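In this view, the complex is presented without one of its protein chains, the others remaining in place.
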Amino acid sequence: MPAGNRGLSKIYVEDMSLKVTLYGITRDIVGTSVIELPAPAPATVGELLEEMRKQYPALGELRSCAVAVNHEYADNDQPLHTVDEIALIPPVAGG
Amino acid sequence: MPAGNRGLSKIYVEDMSLKVTLYGITRDIVGTSVIELPAPAPATVGELLEEMRKQYPALGELRSCAVAVNHEYADNDQPLHTVDEIALIPPVAGG
Amino acid sequence: MTPYLAITDQPIDVAAAMAAVQTDAAGAVNAFIGTVRNQSGGRPVRRLHYESYDSMALTQLGHVVTQAYEKWPMLQEVAVVHRKGTLELGDVAVVVAVATPHRAESFAACQYIIDTLKQVVTIWKREEYEDGTEWVAAHP
Partner (left out) sequence: MTPYLAITDQPIDVAAAMAAVQTDAAGAVNAFIGTVRNQSGGRPVRRLHYESYDSMALTQLGHVVTQAYEKWPMLQEVAVVHRKGTLELGDVAVVVAVATPHRAESFAACQYIIDTLKQVVTIWKREEYEDGTEWVAAHP
């Protein structure tokens, strides 16, 4: 990848805001079903989780709290983009 | 048990006839759904099976052929009585 | 807790058998349904004929269900309905439905009942092919 593209990407990340949808107990904890993180927003799943737990310590008390990006469970190092559909996933309990 | 009763029982066994009901492939082999064995009839399940296999050798070619007495699977040494409901049970295949 | 056991020459109402086992105390229902396949060992099957020694079949089925209750004391409700007579392709031959508080036991108890039923219950199956019929499992 050319250096120019890397620089552009960097600027893009720093400028973007993120929308995160909240389900189940995470919505109760945050108090809203969608939270908008203004720029500079977290650049990765791991940073998003860190930021959310800092703002809402009760999230850290859950059995688990995953992040979904575009309907898939995402690892901590996955980068985030404004166009992504991002959600917090507390412990599921279907069935 | 008094000797008199044992003697009576012995006479009874020698005098009795047995009705045996046939199911599935055993009915096809024997050619009827009930067979009557006149006195002196087999006194035990084992003797019954031996007698039936002698008369109808095709019974010996089955994967198995059990005898049921009063709706229960019976061992070879179980005695038979005229009042019993006796059946040949070829390999079952329900379900 | 009285199990619903039946052998019938009428089409089996699967929904009724499953409804028979549902209770507010049981969170899990497992049901097994055996239907008439269009082939057996690679040979095309046209239809099936089931013959039953009804009174013994129900006695043995009762034993099977009693054993299941002994193995899984949390087992709550059981229904077993087996059809006899002539069955066409796709027809339901047997349904086993069990209800338990938790799901793992529902699978285990249902599988035990159908597996054991096939070993001891006095029902015989005659498969009808293009060119004849055969009693299933009769010969080695």
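When the chains are written out, they are named A, B and C in that same order, and each has its own residue count from 1.
Here is the rule we go by: contacts are C-beta pairs under 8 Å (C-beta built on N, C-alpha and C of every residue); 3 or more make two chains touch, one makes a residue touch a chain.
Predicted model, so just to flag it, every value in this text is computed and none were measured.
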Displayed partners of the chain not shown (whole complex): A, C
Among C:59, C:106 or C:122, the residue in touch with the chain that has been omitted: C:106
Listed residues C:35, C:67 or C:133, member touching the removed chain: C:35
Residues in chain C touching the chain absent from view: 14-15, 18, 22-39, 89-90, 101, 103-104, 106-107, 110-111, 114
Positions on chain A where the hidden chain makes contact: 21, 23-25, 28, 61-63, 68, 71-73, 85, 87, 89-95
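Basically, only the chains that are shown with their structure count from here on.
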Separation of chain A from chain C, taking each centre as the mean of its C-alpha atoms, in whole Å: 50
Length of the line joining the C-alpha centres of chain A and chain B, rounded to whole Å: 77
Per-residue multi-chain contacts in chain B, two or more chains: none
Where chain C touches two or more other chains at once, by residue number: none
